[in-house]
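Take this structure, written in structure tokens, and hold onto it; I'll ask about it next.
Yeah, one chain of the complex is gone here, protein chain that is, but the others are all in their spots.
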Amino acid sequence: MQRSFSAWSLLRRGLGGQRGWSAQWRSPEPQPSYDALIVGGGGHGLGAAYYLAREHGIRRVAVLEKGWIGGGNTGRNTTIIRSNYLFDESAALYDHALQMWSGLSQELNYNVMFSPRGVLMLAHTVHDVQVFRRHVFANRANGVQNEWLSPQQAQAFCPVLKITDIRYPVLGGALQRGGGTARHDAVAWGYARAADALGVDIIENCEVTGILRADSGAVAGVQTTRGAIRAPKVGVSAAGHSSVIMDMAGVRVPLSSYPLQALVSEPVKPIFPCVVMSNSIHAYISQSDKGELVIGAGTDAYNSYTQRGGPHITAHALEAICELFPMFRRLRMLRCWGGIVDVTPDRSPILGKTPVPGLYLNCGWGTGGFKATPGSAHLFAWTIAHDAPHPVNAPFTLERFRDGNLIDEAAAAAVAH
Amino acid sequence: MLLINCPWCGERPEPEFVHGGQAHVARPTDPSATDAQQWAEFLYLRDNTRGVYAERWRHSHGCGRFFNALRDTTTDHFIATYKAGEPRPAPEAAR
Amino acid sequence: MADGSLQPILARTPVRIEASRLLRTLRPLRRWTLRGGPAVADAIQAAFGVAAPRTACRSAVNEDGSRAALWLGPDEWLLLAEDDGAQPGDPEAALRQVLAALPHSLVDVSHRQVALEVSGSDSALLLNSGGCPLDLDPEAFPVGMCTRTVLAKAEIILWRTQPGTFHVEVWRSFAAYVSAWLAEATRGLTE
Partner (left out) sequence: MNEGLRTHSGGRIDRSQPLRFSFDGRSYTGFAGDTLASALLANGVHLLGRSFKYHRPRGLLGAGVEEPNALVTVRRDAARITPNLRATQVELYEGLDACSQNRWPSLAFDLGAVNDLLAPFIPAGFYYKTFMWPRSAWHRLYEPRIRASAGLGRSPTLADPDHYAPRHAHCDVLVVGAGPAGLAAAQAAATAGARVVLCDEQNEPGGSLLADDPRHAPLVDGQPGPSWQAGMLASLAAHPRVTVLARATAYAFFPHNLLGINQRLTDHLARPRKDTPRERQWLVRAREVVLATGAIERPLVFPGNDRPGVMLAGAARTLLNRYGVLPGTRAVLVTADDSAYEAAIELQRAGVFVAAIADTRAISDPPPGVAGANATQLWMHAAQRAGIPVLTHATVTGTTGRRRVNSVTLARHSGLAGSSVTHPCDLVLMSGGFTPSVHLYSQSRSKLTWSESQQAFLPGAPAERVRCAGACRGVADLAAAASDGAAAGAAAAQAALDPARIGVQPRAPATPPPPVLPPHANHAAHAATPQAGGFIGALPRAGTARGRAFVDWQNDVTVKDLALAMREGFRSIEHIKRYTTTGMATDQGKTSNLNALAVVARAQGRAIPEVGFTTFRMPYTPVSFGSFAGPARGALFDPVRTTPMHDWAAAQGAVFEDVGLWKRARYFPLDGEDMHAAVARECKAVRAGCGLFDASTLGKIEVVGRDAVEFMNRLYVNNWSSLAAGRCRYGILLRDDGYVYDDGVVARMAPDVFHVTTTTGGAPRVLALMEDYLQTEWPQLSVWLTSTTEQWAVIAVQGPKAREVLAPLVDMDLGAAVLPHMSAVTGSICGVPMRLFRVSFTGELGFEVNVPADYGPAVLQAIHASGQPHGITAYGTETMHVLRAEKGYVIVGQDTDGTVTPDDAGLSWAIGKNKPDFVGKRSLSRAALVAPHRRQLVGLRTRDPAVVLEEGAQVMERAGARPPTRPLGHVTSSYHSAVLGHPIALALVAGGRDRMGKTLYVAGARGDVEVEVTGTVFYDPTGARLNG
């Protein structure tokens, strides 16, 4: 029986030297069989296991993680959360997640520190203005919060922002006030603890080495470094390594894995009140609760599994940050790290069934998967439980590439003329 | 910032190059003869190899030539680079 | 057509450059991009006074230094000629004549780019401090070597004409940027 987290429990256990706490999740040996397996112990996978147990009554579930949970992209991103996407399909998908973020701490009894500080996306050209205003209008029609700010309003919202006398002056911005950030590790741990409490086995240091198939061709389980584990349903939620896992099932997936870098500054007292993104000049910045400026850099041009990128990518990100926020030039980079992001041809995720019965796939979130975590997990659990996609993720099939029903947000922001 | 051995110009830093995706993916000679699946595979499906990967680079800010490379995606070390049109070398031979 | 009112205006408006130590603008040149197989490389000798080099990243210069051919790619050369103010079409007509029988492309790009010169004992240091990532040690980049490369976010053609002298070709709209970078790079160059 897990003990509930609260100020009271902290206080009470504080009097006892904080000795009364038990493990937040168990470390069980894998059982020979389960009702469902999730491959990949990131936020998406742990969350899917939680919702399978919590909403669909499927509790004999194991999450198989080749390293330590939350050690992939969950722990390597800049934690930006927003849902102001252009297309109806993506707006619905990301807004499904955004709605869940606001109550996630209470749902999990784990403070994931969701902080709706507002996400401000800057427009620097007339074309940017057209694209972002189109977003604002489309979001309004979809019931997704997003508003247009003049340059002065943008500066009022983020006072350290420089809007003039820069190479690309700020011509305005799209603001989603309900967007923000959350604490990435807490999301993984919170889902792990809550799923564990419902009976889910979280098995770390367990790498999947093969997919077991029944005579019918359907999935029968997985082969792992800790032995075979059987299950009629297997959900793959392995981000940058999805291609490797799907290759084991003989399913080719249109994914490329790229290095994505992020970095933080040394901590400073509060200076940055919100999240600012500039897609045009590639600046992504917020400030963590600890005081570090959290900055996203771009992906490298080539696919790689090395979890590191080139210095020119980092330099490019910091050029943009220093151009918009020239007072930060004297701050110092404390840590820089790389993740492996899996990118589809239309940069939208694949979330649904595969040609192999019983095998489900959740991948292709590219650089933006963290924001979708609760929604993605919730929909993936639904899809696994019902053997059919939820209406929100129904458009995000593998087949859309064959038929041409791409959901290409980046193409819709095409720059020309 | 990788160091890439252009078959024409020698080792040059990565900013002179543009990555061109997977190598040896030929455009169907008669696209109208392909079915939807085959055409979609040509358009979108690329290997995402964890290990030795054959890829295209273009020395855009150099000699302008496309060429191919074998690179280990787990280390980013190049095993070989070779001119477009040449066959993919055996990894052992390339060493 | 009113011939009487036709007033030839040959004044060229030069590209603005940020002058700095070690950097100067060269006089306007005539330029052609020559494309084609190995045969065109040799064929131009008769018309241009110098054959196009077949060795990668190397240049050839005629005797009085007024004409040069720079290898830029296996089927691409940049031909440079002093603009002597004589018949403007002269070298081009001669080139077209000797190339007529060969598959090729000869495109006048005289105005596409401008030439800067970086010279002085610290010229290589300046380029390496100004966004050029190449090894400019004389062993790695000897006199006569030429190549397209990058200088910060601009593309340039870099050609070492003397141990301490580099001829830099840059597209005209990038010239202000390149020269400003090189001016900035003089700050504390040898500190």
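By written order: A, B and C. Residues from 1 in each chain.
The working rule: a contact is a pair of C-beta atoms (placed from the backbone, for glycine too) under 8 Å apart; a residue touches a chain by one contact, two chains touch by 3 or more.
Nothing here was measured: the structure is a model prediction, and the numbers come from that model.
Among the displayed chains, contact with the absent chain in the complete complex occurs for A, B, C. The chain that is not drawn here is touched, among residues C:Leu79, C:Leu95 or C:Leu134, by C:Leu134.
Between the chain not shown and the residues A:Tyr284, A:Phe328 or A:Phe396, the one that touches is A:Phe328. On the side of chain B, the interface with the absent chain consists of residues 1-3, 5, 10-11, 13, 18, 20, 26-28, 30-32, 34, 36, 39-40, 42-43, 56, 58, 60, 64-66, 72, 75-79, 84-85, 95, using the contact rule stated above. The omitted chain makes contact with chain A at the following residues, 5-7, 9-11, 14-15, 17-19, 21-27, 67-71, 75, 88, 92, 102-103, 105-106, 109-111, 113-117, 124-127, 130-131, 133-138, 140-144, 160, 162, 165-168, 180, 183, 185-186, 189-190, 204, 265-271, 281, 287, 289-291, 306, 308, 310-311, 314-315, 318-319, 321-323, 326-337, 400, 403-406, 408, 410-417. Residue positions on chain C in contact with the hidden chain: 1-2, 5-14, 28, 33, 35-36, 75, 103-113, 125, 128-129, 131-135, 137, 140, 152-154, 171-174, 176-177, 180-181, 184-185, 187-188, 191, in rising order.
As a working rule, only the chains that are shown with their structure count from here on.
Across A-B and B-C, the chain pair carrying more C-beta contacts is A-B. Of all chains, the one whose Cα centroid sits at the greatest distance from that of chain A is C.
Computed from the mean C-alpha positions, the centre of chain A lies at a distance of 49 Å from the centre of chain C.
Work out the mean CA point of chain B and of chain C, and you get 31 Å between them. Shown for chain B are the residues that touch two or more other chains, namely 1, 15. Residues of chain C found to touch two or more other chains are absent. Those residues of chain C lying in contact with chain B across their complex are 56-57, 72-74, 76, 133-134, 147-150, 155.
Against chain B, in their complex, chain A makes its touches with residues 241, 243-244, 252-257, 301-306, 310-312, 342, 345, 401-403.
Chain B meets chain A in the complex at residues 1-2, 14-15, 18-19, 21, 36-37, 40-41, 43-46, 48, 50, 53, 55, 71, 73-76.
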